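A protein chain is absent from this complex, but the other protein chains hold their places.
Chain naming follows the written order as A and B, and within any one chain the residues start at number 1.
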Amino acid sequence: MLDEPIRILIAALICWFNFMIIDLIFKLPERGGVSGATAIAQEVEKGGGKLNGGYMMGNIVSSPDASAGTLLASCGVYCAGLPGGLFAALLVYIGNRICYDPGYAGTTGCITATFIVYGAVQSGWFAASDFIAGMVIAILTIQGLSSVYASRLIARLWKIRCRLLRGCT
Amino acid sequence: MIAIYVCAVIAVYAALRVITERNTMRKLPFLNVVSFAVTGIIALLLPHPITIAAAAAYFVGSTLESNAIASTWSGGIRKP
Partner (left out) sequence: MVRGYQETMNDIVMVASVLLILIGMTAAIFNRDPFDKLISLSVLIAGVFPFIVERGFLDVAIATALIAPLSTIFTLMVCRRVQV
């Protein structure tokens, strides 16, 4: 096994890609799911960011999405192995319904993250705790540093996604 | 095991960003980071299967709370 700081940074990259790809596939930056997400997006735009990036940040705040799913999957695998991760997916699904969210981004992100984390732990290269810290670092880069630059990055990725897969307005 | 220290440091950093931000709606993403970090701390403190339920309950509860704050601030919960 490598040193712990390197493992955590690599796990952060893996978690970042997992939740970004799933959220972009499920069209989170397209519109605000609830009125609160739209409010956050408008305030981010007033501060100099892009509206689509603000929509995704607002959706992350308002409802458990793939980022929450990845975090809870890592906690599940850390506490109880593969069944723990799947139990976390069930709890994320219930959380989505409680927050009035009709989508499946959270549950899908949780299931994919469960298999990724379990596979990484079984391969012997990582420990499950690396993914917990990694996911917290990943969400820090999106929500916790600068809403202006993060929303611009998300808007750019959203344009790329719309060109690759069709189906955005 | 430095994973729990990473979560603790990020939690304090995000809490400081919450209180130094002027705009109310822009505080909410930083509060979301605090929730992520504290969920990680809960799971790393006590590796027991029921901890998954405690961490998930805390995270979903805090998400629901942020959602309610944002919806009420913006002037309305969408009527079904």
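Convention: a contact is a pair of C-beta atoms (placed from the backbone, for glycine too) under 8 Å apart; a residue touches a chain by one contact, two chains touch by 3 or more.
The shown structure was predicted, so the numbers you read here are calculated from the model rather than taken from an experiment.
Visitor: Could you tell me which of the visible chains the hidden chain touches?
Guide: Touched by the chain not displayed, across the whole complex: B.
Visitor: When the complex is taken as a whole, what residues of subunit B touch the one chain not shown?
Guide: Within subunit B, the residues touching the omitted chain are 4-5, 8-9, 11-12, 15-16, 18-19, 24, 27-28, 31, 34-35, 38, 41-42, 45-48, 50-51, 53-54, 57-58, 61-62, 64-66, 68-69, 72-73.
We adopt the following convention: only the chains that are shown with their structure count from here on.
Visitor: When the centre of a chain is set as the mean of its C-alpha atoms, what distance in Å lies between subunit A and subunit B?
Guide: 14
Visitor: Under the touch definition given earlier, write down the residues of subunit B that touch subunit A in their complex.
Guide: Residues 1-4, 6-7, 10, 13-14, 17, 23, 25-26, 28-33, 36-37, 39-40, 43-44, 47-49, 51-53, 55-57, 59-60, 63-64, 66-71, 73-78 of subunit B touch subunit A in their complex.
Visitor: Given the complex with subunit B, which residues does subunit A contribute to the contact?
Guide: Per the touch definition, subunit A meets subunit B at residues 4-5, 8, 34-40, 42-44, 47, 57-58, 60-64, 67-68, 71-72, 74-76, 78-80, 84, 87-88, 91-92, 94-95, 98-99, 129-130, 132-133, 135-137, 139-140, 143-144, 147.
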